[in-house]
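Can you keep this structure in mind? I'll have questions shortly.
Heads up, one of the protein chains got dropped from this complex, but the rest are sitting where they should.
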Amino acid sequence: MNRAPIIFLGVFFALAFSFVGLVLTNQITYGAFTTHVDEEEGKAFPLPAPGLAAQGKLVYQDLGCVSCHTQQVRRAGFGADTGEHSRGWGERQSVARDYLREERVLLGSVRIGPDLRNLAARKNAEGADFTADWLYRYLLDPKLVVADSDMPRYAFLFKTRQIVGEPSPKALKLPAASAPAAGYEIVPTARGEALVAYLLSLKDTYAYPETKNVYTPPAPKKAGEKKEGHE
Amino acid sequence: MATDSSHSPELTPERSSNPAETAGIDASLRTPLVALIGSALVWLLVASVLGLVSAWKLHTPAFLDACEYVTFGRLQPAQTNAFIYGWGFNAAFAVSLWLMARLSRAALPGCGVLLVGTLFWNLGVTVGIGGIILGFSTSIEWLEMPGFASPLLLVAYALIASWSLVVFRAGRSGQIFASQWYLIAALFWFPWIYSVAQVLLVFAPVRGTVQSVVHAWFSSNLLLLWFGSIGLAAIYYFLPKLLLKPVANYYLASLAFWWLVIFGSWAGISTLIGGPIPAWVQTAGAAASFMLVVPLVIIGMNHFGTLAGRWSALKDNITLRFVAFGAAAFSLVLLAWVLTSIHGIAAVTQFTFVTSAQAQLGLYGFFTMVVFGSLYYIVPRVLNTAWASAPLAGVHFAASALGVILLVGSLAVAGITQGRLLADASVPFAAVTKATESCLFAGTVALLILAIGQLAFALNFFWTLARASACCVKSAKGLLSAHSEAAR
Partner (left out) sequence: MSADQNKNLSADQSGASDESIQQVHAELVAKKPEPKEGFKTMPLFLLGFVSTMIFVTSIYVVHYRAGFSPMVYDERFDPKTAAGSVAKELTPEQVVAAGKKSFQQTCAACHQNTGLGVPGTYPPLAGSEWVNGSDERVIRILLHGLNGAVEVEGKTFNGAMPAFGKVTGGGYNWNEEKISQVLTYIRQEWGNKSAPITKDQVAEILGKEKARAKSWTASELETFK
């Protein structure tokens, strides 16, 4: 350990070891995955996101939603993400192919807010599907919809404007207490619309071949059949 | 071979060897270190303000939520990036430069390159933080600074790190001490992990969750093999220096170094347990994390073996107090890393505030505290002036120690509560966040206490700097004559 060249070489190989073993190996094995073509439906999964949803993803990134929300469903039995007695955040564990088309994978690292991976495929707290309407109201003021919510308001994704002629079809329907003054309506800005379109595109419902590789515990042996050939 | 007595060979005090040479080395580092430490402290205070606001928003979400530029999702990354790249890196450069110069026993041949590097680095961080606030964040944790800031940082790093290597090559140290292994490793590693991360995540992103693997690899390397290495280098240096006692069981230190280096870079994957990456990768990450127990034990033996029997020295020496605190925190960081990689525990602690607690323990409890201790030793020698205020130093230590314990503790408790409730599907989500509110408030209080300590330190530093400049201006002979004053 007295020679600097030995230390340099050792340090280089140590990092090279993890770089090759982790980064390169994974890039070669599953970084090269392609979409899965479903013969019956004639589509390649994962489906590409519609244009507005792709813009919405950029809004999601720039507002830093990943600071509070994750987008990964862990396997059944690991926490309460999916499976029996779970929060129903997904039908199955998220697999690598679900993120294939994403230019920036935002798995998230902390759940100050719930997981969003399957937002469009699950029910909200009232048991209904998430709709654009519900999401707009939630973003404008979360407490309108979920009384105890800890999420800040995103009122800057909306604008209050005077009603000219007919009220806009995009105007939010709000209860009297939060409704704007008479003659005014609240509509989402382009960013707000894009963000909601993105959120409504979040569903990982396709069953890729690898989603079948799930561990099933061996069936418990019944008392009478304990020893084979006993009968 | 004459057997040594039961005492290990003694370390000779500085005074009796070559004080003029050491003073010369310190003097040559004065300008770059003042620039680095000054900017580091400014960033520390900026990060504290950002941190206080975002911590307040965690339990009172309505606070300032009308302004898009300070929404939590932008403020929180701005704070972590300001802390890591603004404070952490400037401080790391300062400490590693000084350590490298001292251990190589070579004065800095010139500081223009370093000053340009420091300027570029701070420029890059400013541009990056500005970019995050304005909405150009990449949303990748600890790499949120937009793509137009990272080349600035890499250029700045090249300038600064190359100068450290210049110093090392100019040195005459025949025997390379443990601190130098860690410094060489850190200086060599960072540009590699950072450029790989930037290329594979921002500029030419790899497909799908390979990004998550690269990201986890980068984050653990940043924490363990950059900040960890520089912190350990400082601890390995200051313990024998100030206790005048060689490091206990030093012959094991190289084993710990290689073990940490080899397994530490795999251990980051343990944050992805249960995630959408192949199961064997998750297992490899968890296994590497378990292996961190070995350096935990050996480094613990090194540090606490050296401190054993000398605990009374902590009373009189502020550097030792900070460094010992940091050493204890490092052991806890590794222990927490091992524990949170176990499946049963990860099922509860993953995605909770426990991960924030771990990050704070590593970045603040270990790295920042060790750097504070190092700076308390470095600054007077580089400026050739004693610290302006002893009470401020005392306030700094008390506030920092208390703040760290409160912060890490409250986040850990919040995280465990959150994890337990999250794992119980019958608890509605809103109730989970409600349950953590009081602990998060305690965390905000802790941040306030830490900020008080930081203010005390910054005040002390700039006061000392003012005194040192006044002293130099007063003295007609300038810098060199200051040495003779100290030698008196």
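Quick notes on this structure:
Each chain carries a letter (A and B) given by its place in the written order, and its residues are counted from 1.
Keep this in mind: a contact is a pair of C-beta atoms (placed from the backbone, for glycine too) under 8 Å apart; a residue touches a chain by one contact, two chains touch by 3 or more.
Predicted model only: the values in this text are computed from it and were never measured.
Among B:269, B:299 or B:393, only B:393 touches the chain that is left out of the view. Only one of the listed residues, B:45, B:64, B:294 or B:448, touches the absent chain: B:294. Checked against the hidden chain, the listed residues B:178, B:216, B:260 or B:329 yield one contact partner: B:178.
Residue A:93 is the one among A:18, A:55 or A:93 that touches the chain missing from this view. Residue-level contact of chain A with the missing chain is found at 1-2, 26, 29-30, 33, 40, 75, 93-96, 205, 209-210, 212-215.
Even with one chain removed from view, chain B keeps its contact list with that chain: residues 1, 3-4, 6, 8-19, 22-23, 102-103, 105, 173-178, 237-238, 240-242, 244, 246-247, 249-252, 254, 276-280, 282-284, 286-287, 290-291, 293-294, 297-298, 316-320, 376-377, 380-381, 383-387, 390, 393-394, 486.
Definition applied: only the chains that are shown with their structure count from here on.
Chain A and chain B, compared by their mean Cα positions, are separated by 33 Å. Within the complex formed with chain A, the residues of chain B that make contact are 57-59, 61-62, 65-68, 71-74, 76-77, 132, 135-141, 144, 168, 174-176, 181, 184-185, 188-189, 192-193, 196, 200-201, 205-214, 217, 221, 225, 254, 258, 261-262, 265-266, 269, 271-272, 274-278, 281, 284, 343, 346-348, 350-353, 355-356, 418, 422-425, 428-431, 433-434. The touching residues of chain A, when paired with chain B in their complex, are 1-4, 7-8, 10-12, 14-15, 17-19, 21-23, 26-27, 29-33, 60-68, 70, 72, 74-75, 78-80, 85-88, 93-100, 102-114, 125, 146-156.
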